[in-house]
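The complex appears here minus one protein chain, its other protein chains still in place.
Moving on to chain A:
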């Protein structure tokens, strides 16, 4: 912490003194670099943090600059008024460019945003309003009482302040709730949705942030160069910007800044040989994605890892502590009262295949319900329908007395439903603690305005969340793993993290999809204890499981599925005697029922 403060203070002094050592050309270069740094931070937020491929960042930059230019020269507005209006225009464009992200992701999104960026350049090159290929010159100097901003030395300080604010805000977002949800969505949008993250809104937020940064950079650019022309906002600069973010390290905002500074300096150094510079940074981009996907920002970590391995140190010796049961909630009697979940005549068809055929079941509050059946009998499909991943072809799902058929997963999660996944879906690039924090955080994405107006409240809330996360980790015996990446943990511990995460979302109904798969005997025993304690704390549990010993001992009622139909339901002993069940279990189980990964596009 102390070294961080020292480094920060050193950088601040250096930045303050920098202009004194530079000639007028060098300060111009520095000013342009700062603008690119702001752009890179915006792109890093959208692409690196939120995982939304955005090849239109340079168009946001262009909209900001052009709008300022047009408003000052055509409409005679003052520079700052124009700048503010330009920012609004950029944000609107940003939201338009972002809408395709609601439907498509990854490559498709890349090409759509690229196409829209090209459409923008096409428009400014042709439109009268934007001055055609010549662009717009004679943008007035921004005025500031007592400061002559036509001096590039003084303009530097203006830019420096804006840049520091932009970076600080970016870091603030990344390290608190909103950023965690964005990162969770990047790592696994399905699991993030199932934990209540409003995926569509978060995607729009990513583009909103990118466009704000792009717009700010554009306004600064208009004030600095005082001339805009189409080629500054073309595809070549987009790829340069992309190179900055990738080489610097897209997941780290500091990395993006480092990438922007270094790449621009190299380009300036090779200013007489622009094609060689282009060749070089293109090649470096390729090398970085193959050999160092975390970019420059990830290098220290990799070096440390390497050193540790050289010294022959193995991984941490952290041990799993025992689970500390929840306090039992008094007055809970299982199996009575109005049902918490009612599934009526649900049918799910995948083209020709009928995965679920008129399935009906009701689950009473406080119950532990087992769902068993041979592989391919539709158990996971049933879970996917209940938790909103699939919209059933027919039938209804009522949760807590409300018809929530086909609601999006995040609505169901917010209504009080939580689940785990058969093939473990932890957020890979978040730590164990952050995985829990994502589930604990119930703040709405629309409440993100507080990041601007009430940052203190956001910080306070975040501290409270951290405290509760430590509680959860302690209860599940995971404290020693808090700062580790889930991928580095043994399988059994990952399973426990996923259960802890699902329960941290404070559900009234918990769906566990094969929680005992891959666990050893002792771990299964602990699991049974954990599930029982969760139920005793007032949560209804539905569990899909193949481990019949566990199901028989744990569940009060069992539903048996075979071929997409319910063939039996009742108490464990009674079900085990049903001839249909015995037949179904002696039948073959050649099919597999992996959790279907539903492609974004076909949703």
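The rule is simple: a residue touches a chain if its C-beta (ideal position, glycine included) is under 8 Å from a C-beta of that chain, and two chains touch if they have at least 3 such contacts; residues count from 1.
Note that in this section contacts and distances are computed from a predicted model.
*Asks:* Looking only at the UniProt record of the hidden chain, which name from "Branched-chain amino acid ABC transporter permease", "PEP-utilising enzyme mobile domain-containing protein", "Heme exporter protein C" or "Extracellular solute-binding protein" is the right one?
*Replies:* So the chain that does not appear here would be "Branched-chain amino acid ABC transporter permease", according to UniProt.
*Asks:* One chain isn't shown here. Among A:81, A:147, A:265 or A:289, which residue touches it?
*Replies:* Answer from the full complex: A:289 touches the omitted chain.
*Asks:* From the list A:100, A:135 or A:477, which touches the chain that is not on show?
*Replies:* Once the missing chain is taken into account, the touching residue is A:100.
*Asks:* Who touches the missing chain here, A:18, A:32, A:85 or A:116?
*Replies:* Spelled out, the listed residue whose C-beta touches the missing chain is A:116.
*Asks:* Please give every residue of chain A in contact with the chain that is not shown.
*Replies:* 51, 53, 99-100, 103-108, 110-112, 114-116, 118-119, 122-123, 125-126, 235, 239, 242-243, 246, 275-276, 278-279, 281-286, 289-290, 293, 599-602
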